[in-house]
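Removed from the display is one protein chain of the complex; every other protein chain stays in position.
Let's turn to chain A:
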Amino acid sequence: MALWEQGGGSGFQQRKAGGENDANNAQRSSIKGVLTCTIATILNAKHSESDNCFIYKHLKFNTVMIMGLIREANHEVNGSLATYNIDDHSGGSIEIKWWHDDSGEPIKPLTYVKVVGQVKTFAGKSHVVAHHVSKMHSLNELIAHNIECIHASICIRKQGETSGMNMTKTTNNPGSTQQALTTSNGFTPAQNAVLNLLKTVTTMAGYSVTEICKQLKQFSENQVKQALEFLSGEGHIYSTTDDDHFRAASNN
């Protein structure tokens, strides 16, 4: 049935297939990048309309990299579509649709392949539209892939934990010899002190570097200068009459 015949209404009606290949949708998704994962992950994932991605536990994805054994292979006789059912022993198998050029021989069942593609759902089932399918080069590749699945999961889990727990960002001044201590707003002690001082400025000219150093005796001139460089680079302060005078960008 042609697309415009579905739905019974006049004109074109968009199907509510999750993750449908709609250019607007793809751009709205903030989940970019490729997730190395097991097939079970994809089969258990639910499509989230709000996030426009697939979610399973702590994993969010649209594009995946999987490796599995071809159980069934179907090659269009006069076309470029190959459909494979692949199984990576994580429980269940998934269909891969691959539109390929005529390069090489069709891949046979019981060969391991690596697939990179987008997860789509249709009629309640998930499948992968592959943009890359290759035969496994070496068994080491398969083992490495499985280890990578674990690694990716652990990294993502850790990312989720740290962003939930604390809001600090460790700032690292290049070449700085000061300790990477952070205050509650993510600045080092020197940066915080300089910024707070500059917030008390009442004149248009602000404070000069020498004045700041005089006020903040606990920091070396070098530390003050580096703090100034960082803060002005981030936009928290700006120079006024010359490069040696500064004011804070906001006074709150």
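By definition in this document, a residue touches a chain if its C-beta (ideal position, glycine included) is under 8 Å from a C-beta of that chain, and two chains touch if they have at least 3 such contacts; residues count from 1.
As a working rule, contacts and distances are computed from a predicted model.
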| item | value |
| --- | --- |
| Candidate names "Sodium/potassium-transporting ATPase subunit beta", "60S ribosomal protein L6", "Replication factor A protein 3" or "Chloride channel protein"; UniProt protein name, chain not shown | "Replication factor A protein 3" |
| Selected residue (touches chain absent from view) among A:81, A:150 or A:205 | A:150 |
| Among A:51, A:87 or A:244, the residue in touch with the chain that has been omitted | A:87 |
| Hidden partner chain, residues of chain A it touches | 37-38, 40-41, 43-44, 56-57, 59, 69, 71, 87, 89-93, 110, 112, 136-140, 143, 146-147, 149-150, 153-154, 157 |
